[in-house]
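A single structure is presented below for examination.
With one protein chain held back, the other chains of the complex are shown just where they sit.
Should a chain be cited, it is by its letter among A and B, assigned in written order, with residues numbered from 1 in that chain.
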Amino acid sequence: MNQIIKNCSIGKNTKIWDFVNLYDCEIGDECIIGTFVEIQKNVSIGDKVKISSHSFICEGVTLEDNVFIGHHVVFVNDKYPRSTNVKGELKQDGDWKLQKTIVKKNASIGSNATILGGMIIGENSLIGAGSVVTKNVAKNVVVAGNPAKIIKKLP
Amino acid sequence: MNQIIKNCSIGKNTKIWDFVNLYDCEIGDECIIGTFVEIQKNVSIGDKVKISSHSFICEGVTLEDNVFIGHHVVFVNDKYPRSTNVKGELKQDGDWKLQKTIVKKNASIGSNATILGGMIIGENSLIGAGSVVTKNVAKNVVVAGNPAKIIKKLP
Partner (left out) sequence: MNQIIKNCSIGKNTKIWDFVNLYDCEIGDECIIGTFVEIQKNVSIGDKVKISSHSFICEGVTLEDNVFIGHHVVFVNDKYPRSTNVKGELKQDGDWKLQKTIVKKNASIGSNATILGGMIIGENSLIGAGSVVTKNVAKNVVVAGNPAKIIKKLP
């Protein structure tokens, strides 16, 4: 079986490519989901969103309408990730604090960008390829670098 | 089915591993293509090229003979990626401008490097792991960082 799709709500005319792992998420209409993409539970994706190959959308991420996600994009939702809890057991759902991120409509995330947890990416903004986003991004700007900084304002 | 290979020209003695997505591309002789690799249409790959696992080779990229591509390498071909065009429809082929990139013979791209669109990577040069390449790279140099800068000249 080429696709793992479990308990997802998927809109009309949405195209999903091979070798994906999607579970417990909502995806809107007319979206494109590339190969080797994983989308976790409690992710909400609007209409006409494109998620390119190899990207990882973690729990707690919302992508509004028309958002573009490049290739190899990685979202983060845990500020202090650990394998085990203070008792030395594998961490469970109650052992960590979820950081939610929202990408506003028409924004684009360039390939291989890393988006730390708890971010707001403003409407129509563009994150340069390879950037590491450590702070909220205003609307209508281009940011790039590690850490990402504004390099241009868009009209 | 473990491999998606559609309408590709593949040379003699080229080895392709599992979970790949290759379409409408040309691959030379004695190449090695790792797992979780995607190669898009209109990509041209010479002989004895090694592409390591998880890498993404986008439309418009040429890899000359003996090129080494590390793991998780990402090429880019669109300076202003967007999901939709000005009419609010999903972008089609005519709605964006392809930036072509060429990696000259014997060059090596380190793992997790990001290569922006429109680049020329010079013969025998080496891109350090994790670099973001934003300018052309001369021949016989080592570059590293974000953005990538020359850190050494090779004999």
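We adopt the following convention: a contact is a pair of C-beta atoms (placed from the backbone, for glycine too) under 8 Å apart; a residue touches a chain by one contact, two chains touch by 3 or more.
This one's a predicted model, so the numbers in the text were calculated from it and none came from an experiment.
Peer 1: Just checking the interface: what residues of subunit B touch the absent partner chain?
Peer 2: Answer for subunit B: residues 2, 17-19, 30, 32, 34-36, 48-50, 53-54, 66-68, 70-72, 106, 108, 110-112, 126, 129-130, 145-146 touch the chain left out.
Peer 1: Taking the full complex into account, what residues of subunit A touch the chain not shown?
Peer 2: Counting over the whole complex, subunit A touches the hidden chain at residues 1, 4, 19, 21, 36, 38, 54, 56, 58, 72, 74, 76, 80-84, 88-91, 112, 114, 116, 132, 146-147.
Methods note: only the chains that are shown with their structure count from here on.
Peer 1: Would you mind pulling out the distance in Å between where the CA atoms of subunit A average out and where those of subunit B do?
Peer 2: Centres of subunit A and subunit B (C-alpha means) sit 23 Å apart.
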